[in-house]
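I am attaching a structure below and will ask some questions about it afterwards.
Only one protein chain is missing from this complex, and each of the others stays in its spot.
The chains carry the letters A and B, assigned in the order they are written, with residues numbered from 1 in each.
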Amino acid sequence: MSEEQKQNNTGPAEVEAKAEAAQAGGQSGGGAAQEAPAEGAPKAAEEPAEAPQQPAAPQPGVEPKHTAASQPAGEAQQSAPQPAEEPSQPAAAPAAKEKRPLTDEEKEARRQAALAARAAKLAAQGGEAAGAAAGTRPAAGARAAAGARAAAGGAAAGGEGAQEPPKPSPNQPKLDRAVQLLKELVAEDAVEEASLNPFNDDMPTLVIRGEHWPKAAETLRDHPEFGFRYLRNVAGVDYETHMEVVYHLLNMDSGDTYCVKVRTNRDHPSVPSVVSVWVTADWQEREIYDLLGIAFPGHPDLRRIMLPDDWVGHPLRKDYVPLDPEV
Amino acid sequence: MIRTEELLLNVGPQHPSTHGVLRVVVKLDGEIITHVEPVIGYLHRGTEKLAESLNYTQIIPYTDRMDYLSAMTNNYVLCYAVEKMMGIEVPERAEFLRLIVMELQRIASHLVWWGTYLLDIGALSPFLFAFNDRERILQLFNELCGARLTYNYMRVGGVKWDAPEGWIDKVKAFVKDMKGRLDEYHNLVSGNEIFLARVKGIGAYDAETAIRYGLSGANLRCTGVKWDLRKNEPYCIYDRFDFDIPVGQNGDCYDRYYVRTEEIRQSLRILEQALEQFPPEGETMGKVPRAIRPPAGEVYVRIESPRGEIGCYIVSKGKAEPYRLKFRRPSFVNLQILPKLLVGESMTNLVTILGGIDIVLGEVDC
Partner (left out) sequence: MQWLWDQPPSWISAVWFTLGALCVLGIVIFFVTYAIYFERKVIGWMQFRKGPNRVGPFGLLQTVADVAKLLLKEDTIPAKADRVLFIMAPALAFIPSFAALAIIPYGMNLQFADVNVGFLYYVALSGVTTIAIVTAGWASNNKYALLGGMRSAAQMISYEVPLVISVVGVAMMTGSLNLREIVLAQEGYFWNWNFLPQIVGFVVFLVSALAELNRTPFDLPEAESELVAGYHTEYSGFRFAFFMLAEYVYLYAIACLTTILFLGGWNPPLPQLAFIPGIVWFVLKFLAVVFFVFWVRATFPRLRVDQLMGLAWKALLPLAMLNIFITAAGIHWFGWGG
């Protein structure tokens, strides 16, 4: 860590060279977890002011590419989903102190800033669905709650600080259209959340309400603007507060892949089965039932598939305790 | 009074033709199959649960053991997922090495399939020929990374070992020989009347069925659907090379045979080009932080393994271990079509149809 810090703090010439080298690698959300998006923001913010200067606050143990301050800032920015706002908050601190690692408070602050930035962007661009979702959904995850809180603060900051508007993703109109269609064809409140997944080439990600899911699935398969005839993957995830079933759908003609999530509570998890829509969901749902315990009403033959039929419990759950620890 | 009964036949889990520990419970009416139920889970080792307490580099050896006949592609899908989340750039030489080993692995996997399929059908010799060629590939892998089956070769950001001196030339020599051998194998088998009578028209399905069942790989392409992730959703450096995607027409066992043997030829083609363009020097590992912590978020990546679309879905909370790691295994999804293909079919075709799907139980059960 310290070596990289020292490297980070080399002279401007080497900074430029490293910036060059790192430019090739500079992309969005990479690097050390929460700091990256936050760094991208402050870096970009400082850029116009301090172009050839040394990189600001050295990031503890982060790869050199994120020290790039000059040219790649543009790329870092355009690829970072968070618009370059919040110059106020971290800009002062890094400019002053160069050589010490960030404290936890600062890391947390940056993280909050990044989340706020993201929520702000969603609020600005994602239509009322995201905002309503952020506001009305039960606090199922700290993320959403923080996002909601930060959104209020971020919106203000966003207004003042957004120097360069983020480049809109080409998938954004697709996402909007998808939400709109589902609203029209399925139900007003069918879509709980809609976003683009920045890590996955901006894959449109929809969260659909469980009770509307079968109809939405049929719409997604049959409607000519959707045409998702190929179900790629069905995965179950146990977030400790709720459970989710994640579907990845493919339209072979256009090559689009969308991600659809259906949330359910943890006490009696149940997601309507889509075997009648995509036959391939059959065994995948059985596997999720087996390992996570999510019931799929409507499934023709919901039995355990991997584990022996007399197994007790659902191993992939986070609170799973084996009945027989020796097995 | 004469009464006929249905015969319940249990195939496996130990059986020479079920390609692993697969149990197929079959109800027969005379020689016609009336009901099929595959029973799996004999090789379930809880990889996904284990992964939740291991960091990403530690999970790589587990991926080897899922589809053990095609371990390089399994390694790759995990590394690719993490690299995508973290935005890590993999250096040129590493990408070339990855592509070369993945294509060699594809050839090895298809050779195993070819040999065992023909062995199931009754021809004894192609099995030995296929394994002879596969042995050469395994020796190349042995030189490269020290293992013959479970390589643990790729890492997040690159590969672990660089190609030793002269390795590239050995691969070139192998590719050259293999082309000639492939023609010999075609001469031996592909025109053989008995073989054609055993596989043509057996186990046919159409493209619509294949898509509804989520089939991938040769099982999908044999129906005429030209969908190969190396071309349709390019990853690694596949978009730099020139190759075709063989497709079948009728969706029967013969077409699956044809697609897979042609894929070997196309892999050889890719290999030729890759070996020619192989960078003479370069890094084998990109810039990766000491502790690999992808940012909080999720990603689903998919690549074309010899059996179909293998996908890796990671939910990360920003820690060194994944919060949830799910592998979308092609054999697991492909095996679902077995009951549909077998009901109504004569029992003598069970082995032929099951072999044609090309499953590996390590992957079915994960």
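Convention: a contact is a pair of C-beta atoms (placed from the backbone, for glycine too) under 8 Å apart; a residue touches a chain by one contact, two chains touch by 3 or more.
These numbers come from a predicted model, not from an experiment.
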Here the chain that is not shown touches B
Among B:Q14, B:S53, B:N132 or B:Q249, contact with the omitted chain is made only by B:N132
In the whole complex, of B:V11, B:L144 or B:V171, the residue touching the missing chain would be B:V11
Note that subunit B touches the chain not displayed via residues 7, 9, 11, 15-17, 118-125, 128-129, 132, 188, 192, 194-195, 197-198, 346-351
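What we mean here is this: only the chains that are shown with their structure count from here on.
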Touching subunit B in the complex, subunit A uses residues 1, 22, 24-34, 36-37, 61-65, 143, 197-200, 203, 229-233, 235-238, 246, 248, 252, 255, 257, 259, 278-280, 282-284, 287, 291, 304-308, 315-316
Listed in rising order, subunit B residues that touch subunit A in their complex are 40-41, 44, 46, 48-49, 84-89, 211-215, 225, 227, 232-233, 286-291, 293-302, 309, 311, 313, 315, 318-319, 323-324, 326, 328, 332-333, 335-336, 365-366
